[in-house]
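Note that this complex is displayed minus one protein chain, with the remaining chains in position.
Up next is chain A:
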């Protein structure tokens, strides 16, 4: 690529930016910038001049009135990120105090309280267990021997509740009892020392707050489009994150019809963290896809052929959060990684990591942001390295010695005060030596052959800093299309620039870079809200919340079919939704009136739904919307109570001593217990707690061919002592064939035994048969994914997908006597627990629970890696709390 023979004139100064800064709402309009004459000294009547900005560009017009969903919403409801009101202190007093001050008050105490309530085990685990016996929560008076070592907490709890009721009241005096208690135990009660915990929480809160103001971890965007090698076919592959925690990576084949349509089911990978960035580049006919989460980066290879499966190549782990991952467009399997400590690595799949630079300080002046970025340049061994203050190029062969400054926030590029680099991007596909740099105010095009002086600058006027950019290169001489996207405001802007225009009069030499056409705003996801049919208010609220989720990525693809050109633009939201819109290229008609009436795009009108039949395209979009809305409401419907299996921990329900009873077991009790134990060993059930004489005929002998304890009782025992997981693991390793054989054997014996057994007994045995069957069918998912046994958060709870057949009573089995408060009290079970116990037992008495959820949703439940507790709290009806990274 030749260097332009003549550049646009510009002043060049050095030093800090001089121009006073600030967001300027219209700064980008009405300027040509500079002009250049097409080549002086030629024999012509008049020289022709071209402007730096303002030439006519290509015309692209949106086909639909709004962006259209591409994929159906995934099952499971999206958990929104914390919002302002979640972490800010809400109080009238505070608001009054704050008037005039810009600082926000973070609600520290509330978050700490949330932590104690949501994670009691982590907060007070060991001491809670130790002191369990010494805290009495009942109303009853303590008896003498116990009184020496036990405190009654009831009053304390009441005080706390009262305090909760007066929350926010500035004059709410602490009860002296509470103060006394907190003095007493502040130093030793907590699992993590309170000071340390508070420090961590405060740090996290500040982090969350700054993320709310500007979250740069999403820089680069997590959406990529892979074109097939053979170009012409209207298919492609969308790479996007999904799942509740956005930790699943999907490679979805798409067919590009009027509206892009998913083909087949996607290739899916479950990752170890939230996916922040997906970047892709094509080298030698293969696509390399780099995926960044906070502490892990991975690379996949996708062969260029359609339908070829993506193969994961390598994963690296970083100690500090990675802030950037870019894939080399020059060499296969090379990437560059930056971490927040200011380290940049060249990562080669073959040779590993090479550290190019480590400098926690920023380059040109001091800036607090730990964000770093790096990308490739025209030279495969030279990488760019960016922080908020500018860009440098480093030679990987001698990074310490060979480097030069490419861009500085300063007078060199006539920046404004306070301007900071937001996203640099290598524009290699359009021009090998050009670079895009966006700041919160402007967008620059740089040429690495002329460092520091932008060859193009334009104030983009976006409301938030553009975190995403996508380049669609044009043909030689044509214009390149750059899409800029912001995160929280979801803005999308289409710019066109020409890296060179051919001077008519300069004998065909290359001239300088210019911005052509007018910038164009594209539909964003939230924009479709006004076109959607009216919803019930709470539905509308949910929908609004979903559609206005911050954008998380952006990509585009160009479709050419002869003279017909169109562009498809995909936008990803943090909720995992991918929306797309199509722009059609209109051949240049300088004086033609706009094809679409301006009124149709004015706010308030909704051509998308009101006249869908007018065009097949509109109809398709409307249909697509209906399907999406239906799927969304299905996915986000509050799950009916009974499908959520009650998960209670028996371990904390009774202590060992509770069960032992107050004054040693009496003889009928001992008898009963013995019976219970025996029945459990036999795998049978107890019909009623009547004396032995009324017992049903004895159950057939243990049927397990191995002769060991039968599965039911071993499972129960395991569940009882709390290592149910291990039991399950052993269980899954047991071969299916063996089990089937055993089952058949059992069935035969049962048939034989039929003759002399009573009705109730036969019912029992067929019931166990049922349970065996269900266990068998449960082998399905766990065999498919041996890596993730179905584990629920609470220890000792029954497996989610096998109904707890073992304790199914057909009669009101929990004996009235057992449940009466009298008997419970005499067992020393405190009053408030008696209720829990009764609830617990009555749950099992309610009859068989609903069959397990279909497989798909199950899998999605089971694969949430880290925020297990989040899931369980999500099932509770109260408002979801912001995730705090605990």
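The criterion applied here is as follows: a contact is a pair of C-beta atoms (placed from the backbone, for glycine too) under 8 Å apart; a residue touches a chain by one contact, two chains touch by 3 or more; residues count from 1.
Methods note: contacts and distances are computed from a predicted model.
**Student:** Could you tell me which of "DNA helicase", "Phosphatidylinositolglycan synthase family protein", "TAF1A polymerase" or "S-phase kinase-associated protein 1" is the UniProt name of the chain missing from the displayed complex?
**Tutor:** Matching "DNA helicase", "Phosphatidylinositolglycan synthase family protein", "TAF1A polymerase" or "S-phase kinase-associated protein 1" to the record, the invisible chain is "TAF1A polymerase".
**Student:** Looking at A:51, A:80, A:273 or A:321, which makes contact with the chain not pictured?
**Tutor:** For the chain that is not drawn, the touching residue is A:51.
**Student:** Considering the whole complex, which of A:252, A:293 or A:433 touches the chain not shown?
**Tutor:** A:433
**Student:** Kindly state which of the options A:330, A:565 or A:675 is in contact with the chain not pictured.
**Tutor:** Touches the omitted chain: A:330.
**Student:** I'm checking contacts with the chain that's been left out. Which of A:88, A:450, A:672 or A:742 qualifies?
**Tutor:** A:450
**Student:** Which residues does chain A use to touch the chain missing from this display?
**Tutor:** Output for chain A: 1-14, 19-22, 24-27, 29-37, 40-41, 43, 45-51, 54, 284-285, 329-332, 378-381, 397, 412, 428, 431-433, 449-453, 461, 493, 518-521, 591, 593-594, 598, 601-602.
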